[in-house]
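One structure is given below, represented as structure tokens, and several questions about it will come after.
We show some of the complex, not the whole, and keep each chain where it was.
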Amino acid sequence: MTDIDPQPPPKVLWRDLLHAALQEDLGFRDLTSEALVGDGVETVASFVSREPGRVAGLEIALEAVRTLDDRSVAETLAGDGEDVDAGAVLARVRADARALLAAERVGLNFLGRLSGIATATRNVVRSIEGSGARVVETRKTTPGLRLLEKYAVRVGGGFNHRYRLDDAILIKDNHIALCGDVREAIRRARAAAGHTVCIEVEVEDLDQLEIALAEGVDVILLDNFDLPALEEAVRRTAGRAVLEASGGITPERAAAVAATGVDVLSLGWLTQSAPALDVSLDFQAA
Amino acid sequence: MTDIDPQPPPKVLWRDLLHAALQEDLGFRDLTSEALVGDGVETVASFVSREPGRVAGLEIALEAVRTLDDRSVAETLAGDGEDVDAGAVLARVRADARALLAAERVGLNFLGRLSGIATATRNVVRSIEGSGARVVETRKTTPGLRLLEKYAVRVGGGFNHRYRLDDAILIKDNHIALCGDVREAIRRARAAAGHTVCIEVEVEDLDQLEIALAEGVDVILLDNFDLPALEEAVRRTAGRAVLEASGGITPERAAAVAATGVDVLSLGWLTQSAPALDVSLDFQAA
């Protein structure tokens, strides 16, 4: 168990998503369990992790069962934020057997994907421990699942970058190209931004960094800087802005990047390519 | 270019999904491009693959742009089903610069994920070429995206397994446990199944295989069989049923599994853990 206390998003923010997923998987009916299992048979099953990892999304998996059987009862043994070993039982559920079988795949699909992201994030966070740097994801999330994937990153010990295009200004190369130069871009941003809006600018070399520092932006994204360049950027910035390293940061490279002294590492990989955690629903022997 | 002709799903099946993804990413507005880019500035940009792979989902990426600028014009150079090298331009778009910037991330999120699945599938399909076996995905798909992920598998040269719980009967270990034994389970399934419904049964050893063959099911899923067991199953079945190998089939093991003579390989990995293809939207220099 970590000292992370990420609040799961309120159900009103993901219930429609869960219901849509159940409809997507059920279609009109679960042919198999209707054919094979008697009506009203109660059973007990366990959500189990087949490999070590950090749990995220358990509540959604349990709600999948509850949606198909509102009298089901669940006991949580290792909830969101817990680190588990292979074979660990996350929760035990008593429910109508048909409902359990019908909810199984959808529940596991949420749980596996979110735990995969949480586990990957945790691993990166651990690998840079002591550096003082933070790990964040990007906007490279799965369409429709951003809410939950950003939550999984927090469960993994990471922080969140922007939620969407309206909650911070992030000036990228394409904006700069369309604006003329980085100084003009920053000035336009400052003139237009609301008074609670943070301004971040992506720079591609140390010259642009100097301009950004001179203009006084809040956050500077160092895009694809190699390690010596990152170190030099940290040295020149000297705390005048938050420095975010980005671009091709794999879990393997994270520690070296963090060691340069940057404040934030952003990894698209976390939400885009982290493998799902292998979880299953095991029915208790009769 | 392959000889695959997968028809992209009609827009009425994914337009709401695309719009929801744009709303998810935009929120109320794109602060940055509104602040930095003049109203009505037209520009040209290219969807580019940064690594070799197979394209899937390009039409959705283009529709993302079109949704924000209905006067945008796109030219497709390498559409769904094409194999491309690193640096390949998939499409060139002329559109309002703000609209392009606002649609960029959503378009790329669809394109990268679907192309990642198509590429992974293609690689597995290639690795078993000549074996006569087919590659299929499972129901381990992303909630809300099953339609598109199953399509991406077809683009990659794979076939589709069940779409949902109502289009075929698949008797698994949990069903058998709840039913008593595999013979009884198959008989109940046959009595209940509609006349257009295929019956598949998962077996865990050769004894169960014999029962399934005796009962005359359409498809038999060999769960976690090792290679010799797969070979023996093929020998005993002798064409009396379709044989599907499943359970821990990684891309690396696929060729060996296919060589046993099974008809179908199913890989949850394709939709659950295949990394996204690295794609970007490059703005033309002014």
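A few notes on this one:
For reference, chains read A and B in written order, and residue numbers begin at 1 within each chain.
Here, contacts are C-beta pairs under 8 Å (C-beta built on N, C-alpha and C of every residue); 3 or more make two chains touch, one makes a residue touch a chain.
Since we're looking at a predicted model, the values are computed, not measured.
The complete homomeric complex described by this structure file contains 6 copies, of which 2 appear in the displayed model.
Everything below uses one rule, namely that only the chains that are shown with their structure count from here on.
Interface residues of subunit A facing subunit B in the complex, by the touch rule stated above, are 17-18, 20-21, 24-37, 41, 43, 45, 97, 101-102, 104-106, 108-110, 112-113, 116, 139-146, 163-172, 174-175, 177-179, 185, 188-189, 191-193, 197, 272-273, 275-276, 281, 283, 285-286.
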